[in-house]
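Note that this complex is displayed minus one protein chain, with the remaining chains in position.
Chain lettering (A and B) follows the sequence in which the chains are written, and residue indices restart at 1 in each chain.
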Amino acid sequence: MSSTLSALQEWLLSSVKPDEFAERDPKTAGVRFEALVPAAQIVAVATRFREAGYFLESETAVDFAECVELVYHFNRWDRAERCCVKVLVAKDGGQPGDGTWRAPSLWPVYKSADWFEREIHEFFGVTFTGHPGLKRLLLPESSTIYPLLKSFKGEPKGSDVEQSLKLIGEDAAGFDLNRKQSLTCKDRDFYLNLGPQHPSTHGVLRVLLHLTGERVIDAEPIIGYSHRHQEKMMEIQTYPACWPNMGRLDYVGAMSYNMAYALLIERAMGVSPSPRVEAIRVLTTELNRISSHLLWMGTYLLDLGGFTPFFYCFDDREKVLDILEMATGERLTYDYFRFGGLDKDIPAEMLPAIRAFLPEFTKHLKDYDKLVRKNVIFRKRVEGLGRLTRDTALSYGVTGPMLRATGVAADLRRTEPYSIYPQLDFDVVTAEGGDAYARYVVRVREMEESVKIVRQLIERIPDGEITLGKLPKNVPKGEYYSAVESARGTFGMYLVSDGTLNPYRIKLRTPSFSNLSSLPALLPGCLISDVVSVLGSTDIVLPEIDR
Amino acid sequence: MTPIPPVFEELIRIVLYGTLAILFVSVNALFLVWMERRVAARLQLRRGPIHVGPQGLLQTVADAVKLLTKELVRPYASDRFLYALAPVLAFAPLLGAFIILPLGPGAIIRDLNIGFLLLFSLANISFIGIFIAGWSSNNKYALLGSMRAVAQNISYEIPLMLSTMGVVLTTGTLRMTEIVAAQDRIWFILLQPVAFLIFFCASLAEANRAPFDIPEAESELVAGFHTEYSGMRFALFFLGEYTAIFVSSAIAATLFLGGWQGPLLPGPVWLLLKTYLLVLIVMWIRWTFPRLRSDQLMAFAWKVLIPFALLNLLGTAVWVSMRNLLA
Partner (left out) sequence: MTAVVRYFKEVFEGAASLVTGMMITLRYARRKPVTVLYPMERVPMKRFKGPISFVVDDKSKDHLCIACNACIKTCPSRCMSLKADKSAVDGKRVLTDFKVNYMLCSLCSLCIDVCPTDALRHDDPNYDMVSLTQKDLVMDLLDPFRQRKTPLTQIPVVGNAPAAAKPAAAPPATPPAAGAAS
């Protein structure tokens, strides 16, 4: 334990006097300690954490009979020191959403709390005092349900006609709202809804832009258009039945999400897969990271108006997908890992295919460097654009390539090593500047590092069983947190298990969610062309944000 | 047989040449769209249209028929008259360019002494059409696109004119036939390479071609000024764009590549060959580069093209006066 953390812990125990305090084994629970603090103290605790260099990794809630428990996870960039702080919000006979369930907002300390708390507000009905605008985040504005409360038993049924009329009403209300905004704003300003139907929002995202001429004054991302409530879905499923959900969160880099779920349950059950399984998992995950970054690169250049590199990237990506298909039988929504093993072993022709692909791909990467990175138009379009400072990144909980582009070597594969990453030789790629150009450089070089990892692995995949046989169907009672470095950043899964066949609560801490929430800090001052460029450089996948 | 009164003769000429020009422009646009798709496919490891007709040549004809039969959708809040007028206004002036284009020795509709000055003034009308399209659509993206179009047009007009002035200074005429005739020994691309590059870049921008296609930048403005257009009205913009490429390439070929001059083959064939070569390069450029941003586009015109064009003009003027002094 580092001195910062022990000092923090000492301060917590002596001045805050938590109601409960317990140290945990980070190997299984994923956190260093858990502390239950009084609600009035949480802002002070968070301020202390922020001063010590921690960011708010995730904020969520769990519903119990008499109270709603708010769970805050703080973590560091440079080393894995995840700490869990909890606050109880008593129900006291109040109703969800009526304002009686109250907790102080962390918004003044961490900007990332904005979206986290809006989400808790709409799913649990907890009101946060001091929050700048507790409106619906993922659900439609008119919904009155609080789906993650255990008392929620499905939405009241109405006829399809009623339902569609209700939705039409909402649309009209939204239109009026925007028209009013347009009318009240100053002469030269106007509002533009970039999306939800727009070629460059990478899915159904809407960015409400406040413009003067073409210049952005203010921007607000509006999400929730592809919300499926994966967390609720997983709550009502058995543990193995959650596997398909993991492929459909971030469908571009689904292997990392498979990895996170496998780690979560395996740590909870106290089992570990054979070395062969570990090697194949890392191999497929890294190949998937390459394909994910290739897709990003292609679409990003498409955003900038360059058509042809898009096709080159997709050609290479197809080859990676062909290789992954040999193992998984799927091309996109991978559902390949199992608890303690894999769905199927890799076929014999897969390794030769990878060996044939790698040299060709490295050659292509050099061409793309000349075609794209050195191109004067590309450089002019991305250099100095959407500059993210470290402080903003800390405040918004930005992770992944976006964070590494600010020069911070934060990569969970190194800081909180899992699987066989400690045995592999690769560098954590960083770049200076924090602008769109730095993000481009980081992602391209990460592909090179992934190639390096794949090269090492194909030479030494050990023999072994690809399954551990029959495992228990339930997970021991307790709380677990697992995190992996996905292609977009830190993906975390928080599980509360009550020992039954279903998870009691699963929170998915998705990287794009926090990365996108930093958009209002990046966009002001940009032109409309830059909005598309900055948005592309954040590499978001909407279904992962909306879950 | 009494001679036809000159008024009727002129009318017949107008109708005849007009019909021929429209016919040529339509067929040419169909061919260029096919060519563009094949070139793009070639560069992008694809095949492009290959199924309809020999080598997919009839694919664009099928697309044109589809566009002709589509419903003309008009946004409720648009300006009805201007909305219908804009596509015509954007397309029709480009036909005027064929008046001054010399196809061969003596094969020119009107050999005007103001030559391509007429051409530039006509080309500007089509930008008014584009602006009206964006304005009358009552769509924010379309409005942004049309405002970009106007800013771009005004900026790129200047380097376009300045670069041709080099040629004018050397030949001392604005008459197209005389400019072509002056190139019988050496093409002006060799005497005026900088002017050619500037003319080429500026004409790309004038024709709204990538990397200068910001008025319709589909990844930013959905479809820019023609977002709300469908069916044949959209097709007219499309036709206009390809005609603009053809016209600007043909003018470049006339001014810098010797026009119709060439051995063995007849004049019009040489002109077409040179034009299509330039069009090919235009397409190659489009499918290679990302798009510029609107402010960078302006910076490129004012900070790079115009200074270089002025330097070139100065150099040419010095050279011409030296030549005149020595002669």
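In this section, a contact is a pair of C-beta atoms (placed from the backbone, for glycine too) under 8 Å apart; a residue touches a chain by one contact, two chains touch by 3 or more.
From a predicted model like this one, the values you see are computed outputs, not experimental measurements.
Novice: Touching the hidden chain in the complete assembly: which of A:250, A:479 or A:530 does that?
Specialist: Residue touching the absent chain, from the options given: A:479.
Novice: Of A:243, A:440 or A:481, which sits in contact with the chain we cannot see?
Specialist: Checking each option in A:243, A:440 or A:481, the one touching the absent chain turns out to be A:243.
Novice: Please identify which residue in A:249, A:265 or A:327 touches the non-displayed chain.
Specialist: Result: among the candidates, A:327 touches the missing chain.
Novice: Touching the absent chain in the whole complex: find that residue among B:13, B:47, B:110 or B:323.
Specialist: Final answer for the missing-chain contact: B:47.
Novice: Spell out, residue by residue, where the missing chain touches chain A.
Specialist: Chain A touches the chain not shown through residues 19-20, 22, 34, 36, 62-67, 69, 86, 88, 150, 237-238, 240-245, 247-248, 308, 312, 315, 318, 325-330, 333, 335, 338, 343-344, 347, 349, 367, 370-372, 374-377, 477-479, 496, 498, 500-502, 504.
Novice: For the chain that got dropped from the picture, name the residues of chain B it touches.
Specialist: Residue positions of chain B that touch the missing chain: 41-43, 45-47, 284-285, 287-289, 304, 308.
By our rule, only the chains that are shown with their structure count from here on.
Novice: So, what's the distance in Å between the C-alpha centres of chain B and chain A?
Specialist: Centre separation, chain A to chain B: 48 Å.
Novice: Contact residues on chain B for chain A in the complex?
Specialist: 40, 43-46, 140-141, 144, 210-211, 213-214, 217-222, 286-296
Novice: Can you list the residues on chain A that touch chain B in the complex?
Specialist: 190, 192, 198-200, 214, 301-308, 311-312, 315, 371, 375, 377-378, 380-381, 527-532
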